[in-house]
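Complex shown without one protein chain; remaining protein chains in place.
Naming follows writing order (A, B and C), and every chain is counted from residue 1.
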Amino acid sequence: MKLTVHVNGVERQLDLDKPSESGEPRAFSLEGIEGHADIQAIGPGMYSILLGARCFEAKIEKGDNGYSVVVGGQRFDIAVRDPRKLSRGSAAAAETGPRKLTAPMPGKVVRIMVEEGQVVESGQGLIVVEAMKMLNEIKSPKAGVVKAIPVKQGGSVSAGQVLLVVE
Amino acid sequence: MKLTVHVNGVERQLDLDKPSESGEPRAFSLEGIEGHADIQAIGPGMYSILLGARCFEAKIEKGDNGYSVVVGGQRFDIAVRDPRKLSRGSAAAAETGPRKLTAPMPGKVVRIMVEEGQVVESGQGLIVVEAMKMLNEIKSPKAGVVKAIPVKQGGSVSAGQVLLVVE
Amino acid sequence: MFRKILIANRGEIAARIIRTCREMDLATVAVFSEADRTALHVRLADEAVAIGPAPAAQSYLSIERILDAARSTGADAIHPGYGFLSENAAFAGACKSAGVKFIGPSASAIELMGSKTRARQLMQAAGVPVVPGTSEPLADAAQAQAAANEIGYPVMLKAAAGGGGKGMRLAASAEEIPAALERAQQEALNAFGDAAVYMEKAIVGPRHVEVQILADEHGSVIHLGERECSLQRRHQKVLEETPSPWVEQRPEVRQRLTAAAIEAAQAAGYSNAGTVEFLMDSGHNFYFLEMNTRLQVEHPVTEWVTGLDLVREQIRIAAGEPLRLQQSDIRPHGCAMECRIYAEDPYKNYLPSPGLISRLDRPSGPYIRVDSGAYEGWTVPIDYDPLIAKLVAWAPTREEAIARLRGALREYHVGGIKTTIGFFQGVLADPDFCSGAFDTGYIERWQRTRKADSNGAAEHEQAAVLAAAAHFLSNGRPKESRQQSEASAWKLAGRRAMLRE
Partner (left out) sequence: MFRKILIANRGEIAARIIRTCREMDLATVAVFSEADRTALHVRLADEAVAIGPAPAAQSYLSIERILDAARSTGADAIHPGYGFLSENAAFAGACKSAGVKFIGPSASAIELMGSKTRARQLMQAAGVPVVPGTSEPLADAAQAQAAANEIGYPVMLKAAAGGGGKGMRLAASAEEIPAALERAQQEALNAFGDAAVYMEKAIVGPRHVEVQILADEHGSVIHLGERECSLQRRHQKVLEETPSPWVEQRPEVRQRLTAAAIEAAQAAGYSNAGTVEFLMDSGHNFYFLEMNTRLQVEHPVTEWVTGLDLVREQIRIAAGEPLRLQQSDIRPHGCAMECRIYAEDPYKNYLPSPGLISRLDRPSGPYIRVDSGAYEGWTVPIDYDPLIAKLVAWAPTREEAIARLRGALREYHVGGIKTTIGFFQGVLADPDFCSGAFDTGYIERWQRTRKADSNGAAEHEQAAVLAAAAHFLSNGRPKESRQQSEASAWKLAGRRAMLRE
């Protein structure tokens, strides 16, 4: 099974055997390194992996753009793709053009510091969201003009909700 | 919603309101006692219940004949039936006639002490099953004749599997 | 002794107080906001009373609703925990008027210490050293700038009613004063309902050391040793330990420090458990910072080295019992260290990470304690403090305690939300932390200079890739991890069932 894997943004080619009926370790080849891995699910998104005698444990959660995988206290952002399937116009969208600023966590909009049409600088504070009693200032990722502010001061927002568009 | 409930074998009539959209406590009537209960699922088979200000927590597992419910360290065997639905010829089957003895837990048959056709007394040891290093002797529930022994010495058995039939 | 205690709090501290009440055979009453119906403290209590909507101002900070709950359940005492109304003199007074015992000091002692400016005056009078600063709340930026010019930069702006790092802002120059003041006032207002902010000289490279005291209502005061709380982020403690590795080397400093704490408590006519906080500079000079007139978040480390249950002692004192222990009975042994586990993402600048805890595996084993208000399947609400657990380890030596904590952190897994567990794994592996050479600025410096842990990184990456690939192949849904789909399936089933009825 050939797969394309992005690890913290770096592309890697992986070939991993299917699980066998008898539970034998699965042969793999990762960027030319060959080996056998005994990969056992031990819970939802939790895997115990034996590489030879070496034990590892991986905890997998949905991440921003694929999986967030923790092994040995280190976190890796990993996206896995089956190259036989159509790529869905993936990952990094155009960095130019309008930029949507989204709420990084659920919370309340306590302050909107700009208006639609206002010219802003890169790094300028635009909006303040409060969650768990902490105020979090959202800054402009680039110089431009505020195109839209689809939220209201005092309103609640969920994670990922668009707060502001800068073009 | 009228329900028939058996608690440790005793029949009770219960009328319990549907959950409301707003999460208000649900009105109930249990054997003539009326009240309101705030019943919240807090996990699979786990409920937090407020009766007035009194807090209770119930943990529900599948039991032999319905549910096994633990509240305040006490275990209750509870079967719930919707009287509008057809009863499926429930509970206590004929206690006379052939009796199937089943394995109370998964394990290994280490010894069969009787043969087919043998006359046995009530309380006589028939078969020994080992699990977790403990030998468990299965005794005859009545005087009678061994009709069948569908297991073999040394064989593995699963919980509920028929070990022996006494008639 | 009381019969029934109402706990005017939520989260881990409410759960922890209920545990002691239960051991003392005292009935417990939990109070809960609409966001907390299924919170752990409600599950553990004998009785529970709804006290309003999610915002704390309308529930956990409502004196009226909490006293109504006490009346309706017949509670004869109230434990305020920490935060919320715990340092609110009006609440302590209202309890007294309502004939319900407030488990804490008198309203007047709270008021005295609650106003940081008045407390400073009192301490100066009692001969306890204080940091130079203003004795009155600041009216505006101009006044603040004038005061700062006199004291000398850098200065620290602090909520007069505050504590716990909220409403604190550093200003290094006159230009920074207006923004810092506005932020501090806004946070102070949000957190404590009081925008008053005062100013202190910022001590460079300070250590935060505090002394736990116990005082009965008959005039006896003892101390239970010091705690080192210099590991802070955004002026919020994140790791505490006792003894302080810094004070441990100087028995004569400990002697003076603990004596000052007892003087402070006596000067305030203090009773019940309390904590006197000090800043200590690199020359071991210490300055009174504030007195926390309630149980401290980090009280477990003191419990472990003394063998005491501080909540039990608080209840006994409030019931009028004299202290059972004399100063000579307190012989702390070993080292205890606590990590505050927050629902925050250390990889995203510690953004709050509320949400559903889809999986929870807590460490246990020799000399490991976890105090938590969380459980698997519970949703951490957005409305309150992100502290979800305190992980504590004890050992005969500091070195062994660190090793124990490291192991426990490795076994700690919270799925569905992000936490600071990984952050502590980094800190506890840092040589400066392990040698005890740190001050309150340590974490900010460490964050800037830390290198990614490259220990076994290649092997870890290989394992991570293989697991991700196996996960991808086994469920074919890269965008949703299995646990989340399960959790939603469960919720969905519940909703469907409700519609079906």
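Some points to look at:
As a working rule, a contact is a pair of C-beta atoms (placed from the backbone, for glycine too) under 8 Å apart; a residue touches a chain by one contact, two chains touch by 3 or more.
The structure presented is a predicted model; accordingly, all values stated were derived computationally and were not measured.
Counting contacts over the entire complex, the absent chain touches A, B, C.
Only one residue from C:Pro137, C:Pro300 or C:Gly426 touches the chain missing from this view: C:Pro300.
Within the full complex, the residue among C:Glu376, C:Asp439 or C:Glu461 touching the omitted chain is C:Glu376. For subunit B, the residues in touch with the chain missing from this view are 1, 3, 5, 7, 12, 14, 16, 18-19, 26, 28, 30, 33, 37, 39, 41, 43-47, 49, 51, 54, 56, 58-62, 66-67, 69-76, 78-82, 104-107, 130-136.
Annotation for subunit C: contacts to the undisplayed chain at residues 15-16, 19-20, 22-25, 44, 300, 303, 307, 309, 333-334, 359, 361-362, 364-372, 375-376, 396, 400, 403-404, 406-407, 410-411, 473-476, 482, 486, 489-490, 493-494, 497-498, 500-501. Taking the complete complex into account, residues 1, 18-19, 23, 38, 40-44, 46, 48, 50, 53-55, 57 of subunit A touch the chain not shown.
Criterion: only the chains that are shown with their structure count from here on.
Contact topology of the protein chains: linear, an open path with no closing contact.
Put simply, the C-alpha centre of subunit A and that of subunit B have 47 angstrom between them. Multi-chain contact residues of subunit A (touching two or more other chains): none found.
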